[in-house]
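Complex shown without one protein chain; remaining protein chains in place.
Order as written gives the chain letters A and B; numbering starts at 1 within each chain.
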Amino acid sequence: MSAYREDDAAQKTTSSVPVLDLRGVTKTFGGLRAVSDVTFSVPERSIFGLIGPNGAGKTTLFNLITGVYKADSGSIRFRTTDLGPLKPAQIARVGVARTFQNIRLFGQLTVLENVLIACEHKRKAHLLSALLRTELFYRDEEEMKNRALELLAIFDLDKMADEVSTSLSYGNQRRLEIARAMMLDPKLLLLDEPAAGMNYGEAEGLKTQIRWLRDRFELTVVLVEHNMQVVMGVCEDLHVLDHGETIAHGPPELVRKHPKVLAAYLGEDADEALDAEAEAAAHAGQGAEEGDSAAPETTELT
Amino acid sequence: MPRTLRRAIVTLALIGLMIALEFGFERVVTDAAWRQLALAAMVNIIVALSLNVINGMAGQFSIGHAGFVGVGAYTGAVVASNIHIWLFIHHRTESAPLFQNSFLVMPIVLLSAGAMAGIFGFVVGLPSLRLKGDYLAIVTLGFAEIFRLVIATAQTGGDAGGGISGALATLGGQNGYGGPDVRTILTTVTDPEVTARLNTYENGGVPQYAGPFWIFGAVVVVALIAWRLKFSGWGRALRALREDEIASAAVGVDPTRYKVTSFVIAAVGAGVAGGLLASMRDGNPTIQPDQFTFNTSFDAITMVILGGSGSVTGAIFGGVFVTFTVKMIEQLQGLESVQALKVQFPSLDLNALRMVVYAAVLITLMILRPEGLFGERELFKKARTKKSPSSNDTPDKPVATPVPEPAKPEAT
Partner (left out) sequence: MAMKILSALITGLAQGSMIALIALGYTMVYGILKLINFAHSEVFMMGAYAGLFLIGALGGESSPLFAGVVGTLGAMCLAGALGVVVERIAYAPLRSRGKNRANTRITPLVTALGMSVLLQNMAQLLFTAQYRGYPKLLPIQHTRKVIFITAITVMIGLQYLVHRTWTGKAMRALSTNVEAARLMGIRTGRIISLTFLTGSTLAAVGAVLYCLDQSQAYPTMGVVIGTRAFVAAVIGGIGNIPGAMLGGVLIGVIGELTKLTPYSGLQDVLIFTALIGVLLVRPTGLLGKAGIEKV
């Protein structure tokens, strides 16, 4: 563990309460300690990376935060809310949104419907109103649709709003999953390997996209990622896991020089990975151009 | 408001049709057997529509729907006959049910039948729907059998005792329930006037208040509810849930809540169907436990699957189709040639043959076309012309970029 956390938090946040705070979180499956005594906190409006080799327990940690699994011990707090006793749906409602490693869209629903599901719980008109088809129901439906379409427009998916989501390209599916998560109006967004299957240019695009998301929606982003180009380029803080245990924590430039990280995580490929990262930085501008766009930010979403 | 106006006109037209059916039905369809068939088909439509909510829309598998129909039927029968006798004593009505009194009896019958079935639905649904997997199937099967057995094996006769077993005994056991025993009521009555009045009561079983007005009306209302349920956010959330529970929960849709509520809605629908069945005009004035065996549940499943799971019009089609074939078999059983054949082949049971054919059709359908005849589609559903999203709110923003980006990506 390192002492960088507190300093960082003090610098970057306006409020002293971290958005996400994990203390001694432990989870075992059978005899396997998937996550062991993990403690960290994520400051407001930061981009936080959770990295580690395969099987380090990163996705398990996401599942613990979102309530899919229950921790054996330790506490997980979202701002001042204890997430421990909450069910996944409740956690989503308090403002923690996530995407999945292997995209989990509702395949037979249209793009628009996928996004609409995420604001179903905010509906003012309830079941009885839907059955009576009151004015409130129609107004509600209209409002929700407009909001969803605006959001889809931001992610440039509005043109395919009525298409079935499985017919989308891989990249569009990933974007739709983020759009769906954003429909929850989250304060904390958990991205599980957003760069999976992306080429160099796309990964560069993703970096700017993540930063843009954070600024645009005043979010805090936590991402699990293997792609070092993205992790080193975008994260302000890193937490490194290996076999469920914390081995390092701190800003990227320090973490990547950490001997334990080099040994356990990067192994003998350390140089290679660092080279790739350096190359990424050098080509940053070019990468963005490959993304065939340099258009300004889209208009407001209120 | 054109929408309000349109609704008012449609409602009035439907009420007019209901009244016309109430009084004109006997003249149009003179054969009581056919009238019974038509009304039974309508009740079965309600059974199918309600099962469709849980088996079709929510994608769960309940195989004890007959149990909830039974709960509704017994509740409805008890409520209807007791109100009927009360009316007979205190308002000096006839022994035969009157149409104007049905406006007092039927709402109470339907409410109590639906509520009772809904309560049972909640008790059965909560423990089994909390879990992943197919526990609902086996628990509903068990519930329906328990319900039937508890009623069928209740000790009837002289000294049934008090409490629960006494109450069960009044439901008539295997022989069925045909209204309360007037002799028992007489023993508790002290007023000589009431006694004299009760002595003139002719017990015709459960009073048949539910004529075409109520049954047709109920079908329309239930179908409307099913349709609106499907094409609302609720139906959308159920479809999402059917595809991926974990992803649904991750966007705030609570799987247990949606599933349990859907199951309770299905149970309430079944209860309403049962309430109608109990007091159906031209129907059987006694309610028997054998009406609610597993075969009844299987018929309900067939109705839903045949038309297409999740399709409202499909369930309506299935309900009508299955009712008519069942009736046809009954008619055939009575034919002399069939009777003669039965003497030769004693094992020939047309109903068993029907079940074999249904089961075979169902299996074939599952293998070749699991979505049923219509799939989830609806007949007569106009394809809504979707307004292009930018027609009403055209923000003059630049064409959105595939990758929304700030103007200058800063290098790290």
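Just so we're on the same page, a contact is a pair of C-beta atoms (placed from the backbone, for glycine too) under 8 Å apart; a residue touches a chain by one contact, two chains touch by 3 or more.
Everything numeric in this text was worked out from a predicted model, so none of it was measured.
Visitor: Among B:V139, B:L238, B:V268 or B:M303, single out the residue that touches the unshown chain.
Guide: Counting the whole complex, the residue in contact with the absent chain is B:V139.
Visitor: Hey, which of B:L198, B:M355 or B:L373 is the one touching the hidden chain?
Guide: B:M355
Visitor: Of the residues listed, B:F122, B:Y201, B:W227 or B:F294, which one is in contact with the missing chain?
Guide: Touching the chain that is not displayed is residue B:F294.
Visitor: Which chain B residues touch the hidden chain?
Guide: Missing-chain contacts on chain B: residues 55, 59, 61, 63, 124, 127-128, 130-135, 137-139, 141-143, 145-146, 149-150, 153, 242, 246, 294, 298, 301, 305, 309-310, 346-349, 352-353, 355-356, 358-360, 362-363, 366-367, 370-371, 375-376.
Note that in this section only the chains that are shown with their structure count from here on.
Visitor: Within their complex, state which residues of chain A touch chain B.
Guide: The contact residues of chain A facing chain B are 66-68, 87-90, 92-93, 97-98, 100, 104-109, 113-114, 116-118, 120-121, 123, 127, 130-131, 133, 137, 141, 144, 146, 149-150, 153-156, 158, 161-162, 180-181, 183-184, 205, 207-209, 211-212, 215-216, 232-234, 281, 284-285, 288, 291-299.
Visitor: Where on chain B does chain A make contact in their complex?
Guide: 225, 228-229, 232-234, 236-237, 239-240, 243-244, 246-255, 257, 261, 386, 389-390, 393, 395, 397-407, 409, 411-412
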